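One protein chain omitted, others in place.
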Amino acid sequence: MSRQIWDIPGGIHPAQNKIQSLQTEITRADIPAELVIPTQQHIGAPAKPCVEVGDKVLKGQVIAEGNGFVSLPVHAPTSGEVIAIESRPIQHPSQIDGVCIVLKPDSNDTWGARHPIDNYQSLERNDVIDAIRNAGIAGMGGAGFPSAIKLGIKPGTKIEQLILNSVECEPYITADDKLIQERADEIIAGLEIMQWLVNPQETLIGIEDNKPDAIAAFKKATANNNIEVVVVPTKYPSGGEKQLIYMLTGKEVSSGGLPSDVGVICQNTGTAYAINRAIHHGEPLVSRITTVTGDAVKHKGNYEVLLGTPVDALLAQAGADMSAASRLIMGGPMMGFSIHDASVPVVKVTNCLLAPTTEEIPVPAQEQACIRCGSCAQVCPAGLLPQQLYWFSKSNELEKAEHFNLADCIECGACSFVCPSNIPLVQYFRFGKGQIRKHKSETIKADHARERFEFRQARLEKEEREKEQKRKARAEAAAKKQAAKKAAALANPPSDASGSPTTPGTDDVADTASNATKLKSAWASATKRWKDAEKALTIAEKNGSDQLEAFQKKVDQLKAKAEKTKALYEDAKTSAASTSPSSPSASPSPAVAPVSNDPMVQLKQASADNFKAWKDAQKKTQEAEANSADNLEALREEEATLKAKSDASKAAMKEARAKEKEAMQAKKATEDPTKQLKLDAAIARTKAKKALKALNSLDDDHASHAALKAAYEKALATADNADAALKAAEEA
Amino acid sequence: MTDDLSAVFSLVSMAVLFGSALGYAAVKFATDDDPIADQVDALLPQTQCGQCGHPGCRPYAEAVANDEDEINKCIPGGEDTIHAMADLLGKDFIPLDAEESDVVDVPMVAYIREDECIGCTKCIQACPMDAILGAAKQMHTVIVDECTGCDLCVEPCPVDCIDIIPEKVTHTTWAWPQPDGVGITPGQLIPVRNIA
Partner (left out) sequence: MSVLHVTSPHVRKPMTTNAVMRHVIYGTIPGLAVLTLLFGWGTLINVVFGSLVAVAAEALVLRLRNRPILFSIKDGSAILTAVLLALAIPPTSPWWITVVGILFAIVIAKQLYGGLGSNPFNPAMIGYVLLLISFPLEMTTWIPANLTEGVAASPSFSQSLALIFGSVDRTVIDGITMATPLDTFKTYAGNDLDMLRSASVLQGSIAGVGWEWVNIAFLVGGLYLVARKIITWHIPVAMVTSLFLLAGLFYIIDPDSYADPIFHVLGGGTMLGAFFIATDPVTAATSNKGKLIYGALIGLLIYVIRAWGGYPDAVAFAVLLLNLCAPTIEYYTQPRAYGHKKANSGIAKS
């Protein structure tokens, strides 16, 4: 086998310390007194509990359902009773508790219904992926990304390599090693399922050359299929997903991209095993192999642990002497997290529990000044300059840190490992990344807030505008009424005209009242500015500023302004007070008007009535003629009068209409034209801005780019026109 | 005489030459950046709280851009914002114009004690973000994601049932702290009990 192996840059060779935990077979861990199952076991939204306190559950039963795309169901690790759903300490660097389902095992360990899929090849691929998702399988090496999502490749993506990551480069950890040695066939069965799912050109197993037994086991298990075992030299961190992909294929996953973008899918050994159990045995992921090691542990080795087992229970079974341990680490010594509370549960990604003594892993030394030795850059597997990133993170120069690709740091810890000054570089990088993330979310929130605020402003303006328009319409109606009254007076005897005196409109009252509120706020803000200025003045006086005079002047100005606004407000208030009481007394008066207030409508009505009367009269006359009635003459006379009346009212209406039109035109001319123009210009500008924004958000080569550009130009032109018109109007 | 003339001539021609070069450059390389006010507005936290004495972030940004107000009035933005504005406008940093007790550097959010709410809708009208939900005579509640913690709803409340509380840190919003620095041993000691 002469497969080329690409070498990753950097890397380190820490002491392996793997022998200690390889001496025994995998031991089944005891079922503890209670199991604490966090609803959040992996990346993504936490699962939603679907059981209640007091419920009896069976092993493998779903106790919390996935909530969203990147979320998985959680299963009961054994049979028993749910005794609490509450916040409990879980493993997280923030030391914040998380919602957990607490299960009291009944020690029977009774399985619920299991549905093995005997012949998965006969099913649809999506159904198998769903089965994997429903079994709650997440990546069991690092971040715990749901495996189903990784396997559910986009249609049309060609997968060239499927890689099984059995590198296990972290010191101390032997969980995968031992699993391979004892259950290689089952792992390969899981890998074959994945092979069928993604249909790769080749399937590779990456494994470090420090695991001869595991390599032999894999070689034996893959003797009769097309899976290739690739042995890579021992070097940390060759087990990083991106690093392993490069070592085996020479392909680099682009920054921020996914392995499937370059046609590679990489899965962990434990995941392959879990997939086998899920498909061939119908067992969801309820346990995992965890290495318990470190000099404070008496029975070092690998344990098959139920998820949710508290760490202290597992350590107690392994005979750990906690008084000898200097720290408790979940995961390996390079990337593992220290545990803040020994009652945290084992979760899907817990591949190791490390309880070292002080001799084994001493207390970290004091941080010293960076001497820019560059050792960190020599070992960085991502080709970064950790030292520069350190300076930028330390001084909060986040833009520069981003420019130096802080986001590509995999936090492997190689830089901290070699740093002679004992600088906790990884923590600086995590800090820097956190700040960048925070900054970004703040910016997004601020943009969002601005949008909402602007929308609200626009809405309020619109409401105001509508109110204004209504007011105007009413005023116009009043004017029309006046005109119609005149017209009616001309056309009809005074008794016929039904014009009513206009009431001292409630509009005016509202107007003055709102005016008063506006003035009040103006007064308040003026007062505030004045007070502020006064404050500034006192401070300036205290500090002996040389601009006292200017300050004093400003204060005086502001004070005058405040007083003026106050006076205005008071005026407005009194006027509002004087107008408002008059309105109730005025309101009963319009009772005179029997029909409608609108003179136009009245005229129309009158004209229609007259017309109808005439037509009736005409009809009657015709009937009478036909019957040769004797009152024909009288009827004829009546008809003539009615016709004259109808014609007169028609004419009156016509006249009134013309007058109204004239009045409206006159009114329009007298009104300030600039306001409307201003509004038009503003709207046009906003439109142009929006178009520009849309334009900028697109790439040049985008199909709709040209169209958007045209739209933008048009909007801009409209805005310019509106501006020009406004200017002209203002000048006029 | 010819020397004088040549000096005058050369100076004038140089002036013309450089002047036209500069003029050309000004037209050719003109940057069509956002107006200053937009850039300042982008730096502000958009809480619309009015603590600067302006009715919202945009008016304050305009005032700053037109040199009508100092850059140290934005309390929610804090020193970071002042630094950013100082950089943008080429001004010197000046300390925040606020009482120390007014300054909070954690994100805040409004919380309505719903039992006490009488449903008067006053806070709804005061909220610049439309982040309060409710109707007349109905209990109101805050949409936490939209709330900027601006304080403006507290004052109008007739029954004082609105508190401004620090936003809760969750697993997703938590961020690693900065290490303590040179001369300090990293890490903290955590007590554990021994159950073995």
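General observations
For reference, chains read A and B in written order, and residue numbers begin at 1 within each chain.
In this section, contacts are C-beta pairs under 8 Å (C-beta built on N, C-alpha and C of every residue); 3 or more make two chains touch, one makes a residue touch a chain.
All figures in this text were calculated on a predicted structure; none of them were measured in a lab.
Only one of A:S87, A:T157 or A:Q368 touches the chain withheld from this view, namely A:Q368. When the full complex is taken into account, the listed residue touching the unshown chain is A:E402, out of A:D130, A:E402 or A:E454.
Considering A:Y120, A:Y246, A:Y303 or A:Y569, the position touching the chain not shown turns out to be A:Y246 (whole complex). In the complete assembly, the contact with the undisplayed chain comes from A:M322, out of A:M322, A:A526 or A:A606. Checked against the hidden chain, the listed residues A:S147, A:T222, A:Q427 or A:S646 yield one contact partner: A:Q427. Residues of chain B in contact with the chain left out of this view: 87, 176, 179, 183, 186-192, 194. Contact between chain A and the unshown chain involves residues 9, 12, 14-15, 93, 95, 171, 242, 246, 252-257, 322-323, 325-329, 331, 333-340, 354, 356, 361, 363-366, 368-374, 377-378, 381-385, 387-388, 399-400, 402-405, 408, 411, 413-414, 416-422, 424, 426-427, 430.
Note that only the chains that are shown with their structure count from here on.
For this pair, chain A with chain B, the centres built from the Cα atoms lie 21 Å apart. Those residues of chain B that touch chain A in the complex are listed here as 41, 44-48, 53, 55-58, 128-131, 146, 148, 169-171, 173-187, 190, 192-196.
For chain A in complex with chain B, the touching residues are 40, 92-94, 96, 98, 312-313, 315-316, 319-323, 328, 338, 340-342, 363-369, 393-394, 422-424, 427-428, 430-431, 433-435, 437-438, 442, 445-450, 452-456, 525, 528-529, 532.
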